[in-house]
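See structure below.
Here the complex is missing a single protein chain, while all its other protein chains stay put.
Here is chain A:
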């Protein structure tokens, strides 16, 4: 029986990186062209580390089309991209597309899914794939869950794990999550970083751009250097990714104590602080407001009223993700990227005109 090819998935959210914060703050643009480049850097790294096949969804914004076109080019051949296979999903141009692609990849038994997007995209993928590890890449606006990383090195970490050269106990990290339950409507949603309770009545353009609109925040972790809702806890009551608990903060514009928080790129907002504390896993918390909106991972998603009584619970069973830093430290210790004489990119196998000794190196006059 033939062995199944080593397969990983890549999901890029075509919509990330162009929301209203380009108008209300100084957020940058993450164009489709940029996303194509990130995917191609991943493909080069996956090709170099033994990944044989990559699954990608189609999309309405030309990302898959551009990657497919470029897969016939010299760069793709030179860096031995894995075989590409495109999942032809029925596109709804919403988060439903991301979820559908993630489900199909899980059914196809991928070893890893690389995700390009913000916290919201990662959350959508995580909801569908159980314990398939995520390789997280930030292409959103305010991201805390995916770290800002160069895709080539992240891809090397992912590829080395997928091909079995870095053991899971070293490469993988278990993340926390927040469960948001609205029993009256049968809703159970997940957030990976933060849940914000806002008095804004409508979902609207989703982002929260004013400190005074925040009443309460729950976080799985909060790093002082982060940006967005979790920066609030990060700068007042920080909690690490690895800590078992999370944190909460209660806010009120009337409070005498206040904190300056980077809520979005270039947008610093004063937030009145009432109280803060630790969040224990497994304890369901009621909200301090009877009605308003809940922002999950920075985007308003749920409008609730006095009948809904939503709860927020910290849960230790979030998704697995590749710990790029630890994985690559292991790769260095084990010299996992050392190549033998048979490797086509071994310098001794290069054409003579490419090697140093044939270059006209000018060493004079210094």
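To be clear about the criterion, a residue touches a chain if its C-beta (ideal position, glycine included) is under 8 Å from a C-beta of that chain, and two chains touch if they have at least 3 such contacts; residues count from 1.
Here is the rule we use: contacts and distances are computed from a predicted model.
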Record-based protein name (UniProt) of the chain missing from this complex, from "3-hydroxyacyl-CoA dehydrogenase", "Acetoin:2,6-dichlorophenolindophenol oxidoreductase subunit alpha", "Dipeptidase" or "Amino acid/amide ABC transporter membrane protein 1, HAAT family": "Acetoin:2,6-dichlorophenolindophenol oxidoreductase subunit alpha"
Sole residue of A:201, A:244, A:270 or A:347 that reaches the chain not shown, by the stated touch rule: A:201
Contact partner of the left-out chain, one of A:97, A:119, A:194 or A:213: A:213
Touching residue (missing chain; options A:32, A:111 or A:152): A:32
Positions on chain A contacted by the hidden chain, ascending: 14-15, 18-24, 29, 31-33, 60-63, 65, 90, 92-94, 199-206, 210, 213, 291, 303-305
